[in-house]
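With one protein chain removed, the remaining protein chains of the complex are shown where they sit.
Up next, chain A:
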Amino acid sequence: MSEIKSINAISPVVEVKNLWKVFPKRQRSKGKKTLNIDVHDEVTISQMEKDGKVVVAVRDVSFEIYPGEIFIVMGLSGSGKSTLIRCLMRLIEVTAGTIKINDLDITSLSKKELVKHRRYQAAMVFQHYGLLPHKTVLDNVAFGLKLRGEPKEERYRKANAAIERVGLKGWENYYPAALSGGMQQRVGIARALVMDAPVLLMDEPFSGLDPLISRQLQDELLRLQEEMKKSIMFVTHDLSEALRLGDRMAIMRRGSIVQIGTPDEIVSNPADDYVAAFVADERRTLEKTKLSLGNKLASTPASS
């Protein structure tokens, strides 16, 4: 009994509970109107949604990410994936719920603590790279360390190592503008790796790249993950990417998570039509391979 308990007791690195993010609809009048709604009052919320007063970008979302796993968040455009990942960095304030990273509640951090969280606990990779155009590759990678206040020598040593790790040796003194999209994202990844944070947040990092390059970067991420064993939250809308990378995945629709599970579970047992539509292609190819495999098996003894 106690043994089973200890196995179950691997505590999650990231623990999101009943997270809500409600945006006020962008109105003509400027100035942020702070939205005060009780998310437990379902009637009011759905009414306000219907009236077009608010957008519920994240709706009562709960999940955990365990040490060393790649957790995929998938969903159509506008389903709230970016909003969710931003909440984990508290780049936007959550409406309700808790986010714990290494047992620290992100939602209640003071400004100072929040800066510390961003500097040490989690690093982020963006879809549109978000590199600093006025800094060289080296300075871009060392940027987070500079913000942290690490001495110059130290941060350049670390940055050079990270640059080598993502295969950009020799490009240290170029500006991002001189690099292709794939290379820029490598810089983005190096910038995140160099922070050596336990949590890595990646918001569609490869979806702007052409398939071959994105494939290559997926492989590289897996290789890096082999060494690093970070806890990664990876947002994508590409199923094949999700299946290649994911240890577990969550499917989002209109702000809610409709299913969480391993890729296999989700492909073979979609929870509803939405998920089924998502994985339809994959199921078809799966059935085909099964079929052809069956045929092969059936035909092999006959031919021999």
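Annotations
The criterion applied here is as follows: contacts are C-beta pairs under 8 Å (C-beta built on N, C-alpha and C of every residue); 3 or more make two chains touch, one makes a residue touch a chain; residues count from 1.
Operating definition for what follows: contacts and distances are computed from a predicted model.
Within the choices "Acyl-CoA dehydrogenase", "Sulfite reductase (NADPH) hemoprotein beta-component", "ABC transporter permease subunit" or "ATP-binding protein", the name that UniProt assigns to the complex's undisplayed chain is "ABC transporter permease subunit".
Checked against the full complex, the one of A:17, A:100 or A:119 touching the unshown chain is A:119.
Among A:25, A:128, A:169 or A:229, only A:128 touches the chain left out of the display.
Of the candidate positions A:100, A:146, A:215 or A:237, contact with the hidden chain is made by A:146. Along chain A, the points of touch with the absent chain fall at residues 89, 91, 115-120, 123-124, 126, 128-134, 143-144, 146-148, 175-178, 191, 195.
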